[in-house]
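One structure is given here, and the rest of the page talks about it.
A single protein chain has been omitted; all remaining protein chains appear in their positions.
Every chain is named by a letter (A and B) in the order it is written, and numbering of its residues begins at 1.
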Amino acid sequence: MDFIIPLLILAIPLFNFLLLGIGGVKMSHRLAGTIGCIGMGTVLVLSYYTAFNYFFSGNEAFIIDGVRKAATIFNVTWLEFTKNLVIKLGFLLDPISAMMLIVIPTISFMVHVYSLGYMKDEKGFQRYYAFLSLFSFSMLGLVVATNIFQMYIFWELVGASSYLLIGFFYTLPSAVSASKKAFIVTRFADLGFLIGILILSFYTQTFNFADLTNNPQNVLLSTGGATFLGGSVLTWALVLIFTGGMGKSAMMPLHIWLPDAMEGPTPVSALIHAATMVVAGVYLVARMFPLYLMEEFALQFITVVGAITALYAAIVACTQIDIKRVLAFSTISQIAFMMVSLGVARPEHHEALGYMASMFHLFTHAMFKALLFLGAGALIHAVHSNNYTAMGGLRKYMPITHWTFLIGCLAIAGIPPFSGFFSKDEILSACYSQSMFWGVWMSIVAGMTAFYMFRLYFLIFWWDTPDYSHHHHKPHDPKFAMSFPLLFLATVSVFAGFIPFGEFVTWNGHEYTIHLNTVIAVTSVVIALLGIGAAYVMYSKKNEWPARLAGLVPWLWTAAHHRFYWDEIYLFITHKIIFNGICRPIAWFDRHIIDGTMDGFAYITNKASVAIKGFQSGKVQMYVWWYLIGALLLGAITAVCWM
Amino acid sequence: MESVGSIIMYWIIALSIVIFSVLTVTTRKILRAATYLLFTLFATAALYFKLDYEFLGAVQIAVYAGGIVVLFVFSILLTTHPGDNSEKLASRKRLLGFSAALVTLVVTGYALISRCANVFTRLPEMSTPDMSRIGEVLMGTGYGELLLPFEAISVLLLACIIGGVVVARKR
Partner (left out) sequence: MGTIIWYLIPALVMFCCGVYGFMTRRNMIAMLISLELMLNAVDINFVVFNRYLYPGQLDGMMFTLFAIAIAAAETALAIAIIINIYRSAKNIDVRDVTRMKF
């Protein structure tokens, strides 16, 4: 395959970023928005072409005897430190990167279009589009990385653009602290990622994914049975790399940044913090999956972390007031689904069904979660508040938003024939096939998903209609620029489930035919309907049920409402223990010892200069005297000593 | 053995250097000081000629005697009124200056004489360096050839011309 188009896919967003970042100040909003949308639209077309080519062209580079291959389109040496330590940048095309080439430009383009309406007349509109382009570039670079170091570079770049976009409203203190929090937490996790990369590449002498995953046995051998603190180094490396994924994908206990990241503009939340960047952790594990298969412990770890996170986030989502926070916790929970799915995937059970299911869910989740966020953006635009307490009965005022939001909720709840049903069903099948325990656990979480999403839906669109008359206009559906993405994504959410995903994406490239397990499918639909029913009973009309139910277990409700005090725990550890125990002594040392030394030097210099400044009399001939005396003394000494 | 003419020539040059130098710094009329400087420079040029550096002697006359001294004379005419004498020096100051010069003379002279009195007793034979050789050394780029300093000097001179114009022009 020609390398021009893949190169353009990366180059256009980067060019747009530079163009809008440097020249944006001089542009009108309309021009900047048009440039951003056209650029992203071009990328969309090129990526679709590339992905289509990969899946359907039958080219020998991509598929041989029905087995899909990973194709390196180009791979250029970027930095060559030593013969072994070479960092390359390239473009890797395999089933999952081709799938991401569909997901990312689609969502990104929708968000670009949506933002034309949503961000209209905001200060810094051009900057916003520049950052969106930067993010798109980084995310695309991340998914097509040919080696783990390139992935790390783009991994940090998406982190940086996420930071920039969360803090887009930089005059709001809450946005600033949220962006800092996101950056620091993910940075902290990336430290683990980097150490993992270094351990892995130290033993295997390579960064290349192809070398690592084509022959995982060799990787295991290359570590030579070295161990550290009771675990093999490979386990350590994989768990540490997964730590990076935990940070980006907001797994417990590093999830605390994602709810706060909702301070950014809503389209950004849809693009970065729901559909694309936060699934980078899942993508990372999927990318290294053959290696993870070598280490049972790492997979167990992923499963446990994912399962706990899924349950935790689902509970918290039931009690949040801010609709974007609900969606954020729902995102955490859904990503945890994908993680669990990867964690339970084993080649011996249905040919690692979990891997396929995870990627499938990634795909469908990206679509319906972006839809839900964009819908939430439309709602926030209409009522000028993030809280559902300011909403209610909106189905009469905003029919388009209502119907699309409902589709999103049905999809995430797992009601057939919406897309979420299929992907979630595969995940549950994978869980049950590996262990009954995780299967039941995840089924419960799936039921809670249906409950909290429909709780949100009913509270926004039904419940009780508040008095909208104090708004200067009644809530209404957004303009075309904002409603088109909603309609498009809703359509995708309805039909995406019928994609025969197993034919395209499997862990080893072999085709896998999806067959629904009737028992599991029926059970999960019943559970989802139960959740929806409960939500309907409690929230369809204004009543006392929710308050009474919260009153039954007040401690649980309060704890969940405060997200089980994770933020407070972090604050306690950082402020009370780290700041007092470590930072204060260091600060004291810096202020008194180091600064004191420097101040002392400055004081001495100052005093000495004052003492001798009289020599600088301005009388040239006096200077000559001093000079001559010195020169003669030196001359005399030289003459006498070196006779 | 050197010829008598050469010895006489030497003494004329050496004596005029010494006498005119002393006169340059002791006369109270500034224009006369410039004139005596001119003579000193001429004597120096003669010394160069005697040492067979004819090109250098010519440069000395052209640049120093012809250029710099004229510059001095011009500036003296610009900044002093004709007939002005510089004020008489206080004897203390003169004594101080004299002793400084004397100490310099003694220290340096001691160093020179103690080292050079008995070495290099004969002037080595040397033919006058011809112009093409000087030109090659000045404009060459090889080892020990001086194109880079030559260019640097040209830039320096340009800077001085501009600087001189800027500093001295009327505002």
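Here, a contact is a pair of C-beta atoms (placed from the backbone, for glycine too) under 8 Å apart; a residue touches a chain by one contact, two chains touch by 3 or more.
All of these numbers come straight from a predicted model, not from anything done at the bench.
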Touching residues (missing chain, whole complex) on chain A: 613-614, 616-621, 624-625, 628
For chain B, residues in touch with the removed chain: 2, 6-7, 10, 13-14, 17-18, 21-22, 24-25, 30, 33-34, 37, 40-41, 44, 47-48, 51-53, 55-56, 59-60, 63-64, 67-68, 71-72, 75-76, 78-80, 86-87, 89, 93-94, 96-98, 100-102, 104-105, 108-109, 112-113, 116-126, 129, 133-134, 137-138, 144, 146, 149, 153, 156-157, 160-161, 163-165, 167-168, 170
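In the analysis below, only the chains that are shown with their structure count from here on.
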Footprint of chain B on chain A - complex, ascending: 625, 628, 632, 635-636, 638-639, 643
In the complex, chain B residues that touch chain A: 100, 103-104, 107-108, 110-111, 114
